[in-house]
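What you see is the complex with one protein chain gone and the rest in place.
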Amino acid sequence: MKSPEVLEIKEIIEETPTIKTFIFDWEMEGENIPYPGQFLMVWNFKDEKPMSISHMNFKNNEIGFTVKAIGPFTNNIHTLKEGDNLGIRGPFGNGFNCDFKDKHVLAVGGGVGMGPFIPFSEECINNGGEVDVISAATTKDELLFVEELEDLGVNVYTCTDDGTCGFKGFATDRVNDLLKTNHYDSAAVCGPEVMMKPIFDLLEENNIPAQYDIGRYMKCAIGICGQCCVDNTGWRVCKDGPVFSEKQLRQITEFGKYQREPSGIKQYY
Amino acid sequence: MKSPEVLEIKEIIEETPTIKTFIFDWEMEGENIPYPGQFLMVWNFKDEKPMSISHMNFKNNEIGFTVKAIGPFTNNIHTLKEGDNLGIRGPFGNGFNCDFKDKHVLAVGGGVGMGPFIPFSEECINNGGEVDVISAATTKDELLFVEELEDLGVNVYTCTDDGTCGFKGFATDRVNDLLKTNHYDSAAVCGPEVMMKPIFDLLEENNIPAQYDIGRYMKCAIGICGQCCVDNTGWRVCKDGPVFSEKQLRQITEFGKYQREPSGIKQYY
Amino acid sequence: MLETNVCGLNFKNPLLLAAGVMGSHASSLNWILNSGASGVVTKSFSIEPNPGYHNPTTVPVEGGIINAIGLSSPGVENFKEELEQIDSKGVRVASIYGASPEEFSYLASEIEDLIDVIELNVSCPHAMCGYGSSIGQDPTLTEKIVKATKESCKVPVWTKLTPNVTSISEIAIAAEKGGSDAITLINSLGPGMKIDIKTGNPILSNKFGGMSGPAIKPIALRCVWDVYDSVEIPVIGVGGISNYKDVVEFLYAGASLVQIGTSIMDYGPEIFKTINTDLNEFIENSDFNSINDMVGYAHKKI
Partner (left out) sequence: MLETNVCGLNFKNPLLLAAGVMGSHASSLNWILNSGASGVVTKSFSIEPNPGYHNPTTVPVEGGIINAIGLSSPGVENFKEELEQIDSKGVRVASIYGASPEEFSYLASEIEDLIDVIELNVSCPHAMCGYGSSIGQDPTLTEKIVKATKESCKVPVWTKLTPNVTSISEIAIAAEKGGSDAITLINSLGPGMKIDIKTGNPILSNKFGGMSGPAIKPIALRCVWDVYDSVEIPVIGVGGISNYKDVVEFLYAGASLVQIGTSIMDYGPEIFKTINTDLNEFIENSDFNSINDMVGYAHKKI
């Protein structure tokens, strides 16, 4: 375990009106080497919160994450400029299995839940897999990573609640639609839990093995404080997750129902 | 730095009426590997004192030291039986240079100061050197390691104060005598300081480079407490020694004059 | 071989989970019980909900971590739901905290039917003023709180002390006088701090946090030694335990049971199984016939 390392923001990419990507120099060696689906703890000297790794550049030794401004912390992060400091510790968690040689994989990302899917797609393709990605958002302007993924050779299917781009409707409907014409060996899903739950149900019905990148309130991120443990297994999302297989998720009885506030009080969806 | 490890005494050899060797199983690996001239700290659960390593068996994984009963601690050690426990930590200190390929080396050991000279001779011979050893003692029964050294192929010259075996007189006289007929490239000396000092003077006169294994009262043995530091350089006998070259010894102004009690008070010889 | 009885309760081995580590939900506590712990101590909870401090709440230091979680708690009403679900095959210890004898005794009476033991946290070194170690640094207040708790419940009460006092024996004796059934020591050490040298910011949002992990073991052992000599009631050792050798040291120093916290970070819940196996082997190869034989053994050697 390491202390936060204070790094200068090397580059800021304005992805959408509410989402920015922050990029840092990062020595890609030893425990520093990230894996798709892992996350960082980001310290703005007032608070510290988890962010999925959305950018891994092994050639240029860079790492990055993509932040949606939704509250005090993320709004503050959005005010920062290139050259400003942030404390970073990690990578943490288990990450996705990306070992899909000759397999067809469907990744579904809702909003900023698209975060892990560039590194995930890259790794799957490097391993000889074929990747389709559903990038879902409320509206066209909020769609993430469409071009970047197409450049990687991914088949990207967009989906917006308001129909401003691609499929009009929710990600579940989009998945349902694709399943009619395509065969998938596996899936990977990340997004708000209210989005993930119906997709989980759908994929279960269709017997498609899948990995789910879930979020819980995090304090230590090193598997000790117990804040992020899920019912009924007690698994720590920060250490045993954040990615769980469909088999594991069947045992996480709180999935789609509630999560816990910092005090530990259950917050039902 | 390691804690004392409590080990069973594997074998006790009665070397002389006042001297015994204690042998232990010892994993010869990593930091455990000893070098001739290094010492161990030996804990009898009442006190802990330094003892030169006199026995190193790399095949059987054994280590040992040779103790002369002269006071409370060493008398207690002499009462122990095979199978009894002692705490051992080490090896400590720098050890002898044994790199004497095609050189002729004279080792001079007074009493239990012979301790390091079996491992020393073995290493010198392995490196292609020729070794003469003067084993000096008060009387014949107290002579140490004569046979063992001869078995190694060392030329052993005995020397007793009372003339009961070999040369009659002090070790210095024996060295003086040998220098008349033999050429030595280097020397190694260990014994009481009152014995070492005249030998040092003699070897200096004869321009023979030499190494001196000296003793000082020791507490920590890890170079921190400062008890064993020598004037005028401040070197720590436990860490920077216990073996010093003739060049170093010239700077150790207290050599042959005094050493310090546990309180730090100087004790003149 | 590993069974022992303390305060009239049977423990299938001397290893318990320490308070505050994976201790906020019944589900994680049950995982720990299934991993071989004989008992679990919950995260400390209070009457009212408390979100704790902002992150960062933990930071690594040489030989361990410092933490200032800030005693986050869902409040007793919400926490009852968790307590009810802790598997009764293990010894269930509820750690409670408050600011006054009344708060402690109220909490105890509210939950005593759901658990086996109550542990009083009068020792958290990063609690809000009036809580935690500010109590456990005052012998009179400690005695009062223990007494009030004892009067309000029938289960055994353990008092957990802070090492951050001039004399831990003085506090332990006060707790014993108050009627404590055992003394748990130590809560995390210090507090300590860490400062980022690039910006000058203390890393923990609370600036200070309690130190835990292997680095605090020598201090914890000495506290156990001292308190074992000072009181008649059992001592429960905690602080830096990561393997069976550490457990043996604590037993020898006078602990009847031990608790394990921070090492779960490095070894996971499996640490309980590993230590039980190793400890069992150690005892079988020794002259001891039970855990109880080992308790305080080092005191007889000097």
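Which chain is which? They are A, B and C, in the order written, and residues in each are numbered from 1.
Note that in this section a residue touches a chain if its C-beta (ideal position, glycine included) is under 8 Å from a C-beta of that chain, and two chains touch if they have at least 3 such contacts.
Since this is a predicted model, take the numbers as computed values, not measurements.
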item	value
Contact list for the unshown chain, restricted to visible chains	B, C
Among B:G30, B:G83 or B:G264, the residue in touch with the chain that has been omitted	B:G264
Touch residues of chain B, complete complex, unshown partner	1-4, 6, 41, 43, 45-49, 85, 87, 218-220, 222-227, 229-236, 260-266
For chain C, the residues touching the chain missing from this view	61-64, 66, 137, 164-166, 189-195, 197, 199-202, 207-208, 211, 214-215, 217-219, 221-222, 225, 240, 245, 248-249, 252-253, 282, 297-298, 300-302
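Convention: only the chains that are shown with their structure count from here on.
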item	value
Topology of the chain contact graph, where touching chains are joined (line, ring, star, complete, other)	other
Approximate Å spacing (C-alpha centroids) for the pair chain A, chain C	36
Centre-to-centre distance between chain C and chain B (centres being mean Cα positions), rounded to whole Å	51
